[in-house]
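Beneath this line is the structure, given in structure tokens, with notes to follow.
Heads up, one of the protein chains got dropped from this complex, but the rest are sitting where they should.
And then chain A:
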Amino acid sequence: MSSRNLMRVSHLTKYFGDTPVLNDVSLEVAAGEVKGIIGPSGAGKSTLIRCLNGLEPIDSGRIWLEDTELTAARANLDRLRSRIGFVFQDFNLFTHLSVADNIRLGLRRVRRLGRDEADHIVHRELARVGLESKWQQYPAELSGGQQQRVSIARALAMEPELMLFDEPTSALDPESVGGVLRVMRSLVAEGMTMIIVSHEMAFIEAVANDVLFMAEGRVVEEGSAEQIFQHPQQRRTRQFIDGIAAALIGEASEEGGGA
């Protein structure tokens, strides 16, 4: 992993009314790094990741993508966003467009590619997420997991330098989760720089180089996956990790009891 910083966030603060949802959040993402963001609901994880590509306005703080400041008054946000892939919890595929056209739109209208080149990329990216045969289908004809994989292909087609995932498996039924995580794992293997907000703790523990634990709008603890999941330093982190473990054990024993 190179130590070059691809994204830098310093002292980010955001309020909803009088309530701070992000309170002095700073982080750095090196090229090739996979950063996991975990924490309880309402911790500000999704708000944070949506600020990182300018989908949410911020109240103070600064964000850089390499040397370009996203938060500068004159920042060309459209251009910056095209360099950052974003995957939504509820996919947000364009409902009026076929799978191929969903991917083609950005290629044609943002990257300004010709038809042939765009089509080539459409099929390449669909193959990458294992859905090459679905190019003519419409989003409503696909399962949730398939829609999410198309949305990943749509983001990848822009050839982003950084991929942001906002709880990409939270809206999926359990059997669809695996397919999406497999695609994400292959991106990790390719060396893609990724920031992942997720409740899939086992996945985060397995793929993240670095994990941020957030609660009440603050970064409570940041460290290696091993530190956060096995040896959390902060009491709040320990509570959260132990709570999940307890819930999992509870679920397992319930299932055991029922069988």
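Some notes on this structure:
By definition in this document, a contact is a pair of C-beta atoms (placed from the backbone, for glycine too) under 8 Å apart; a residue touches a chain by one contact, two chains touch by 3 or more; residues count from 1.
The rule is short, and it goes like this: contacts and distances are computed from a predicted model.
Look at the chain that isn't drawn here: its UniProt entry, checked against "Phosphoribosylformylglycinamidine synthase subunit PurL", "Fe-S-cluster-containing dehydrogenase component", "Amino acid ABC transporter permease" or "Hydrogenase", names it "Amino acid ABC transporter permease". The chain omitted from view is touched by exactly one of A:5, A:23, A:82 or A:227, namely A:82.
Per the touch definition above, the residue from A:158, A:172 or A:225 contacting the chain not shown is A:158. Interface note: of A:141, A:173 or A:190, the residue touching the hidden chain in the full complex is A:141.
Touch with the chain that is not drawn comes from one residue among A:22, A:93, A:183 or A:219, which is A:93. Chain A residues in contact with the hidden partner, per the touch definition given at the top, are 53, 55, 78-79, 81-86, 88, 90, 92-96, 105-106, 109-110, 138-141, 151, 154-155, 158.
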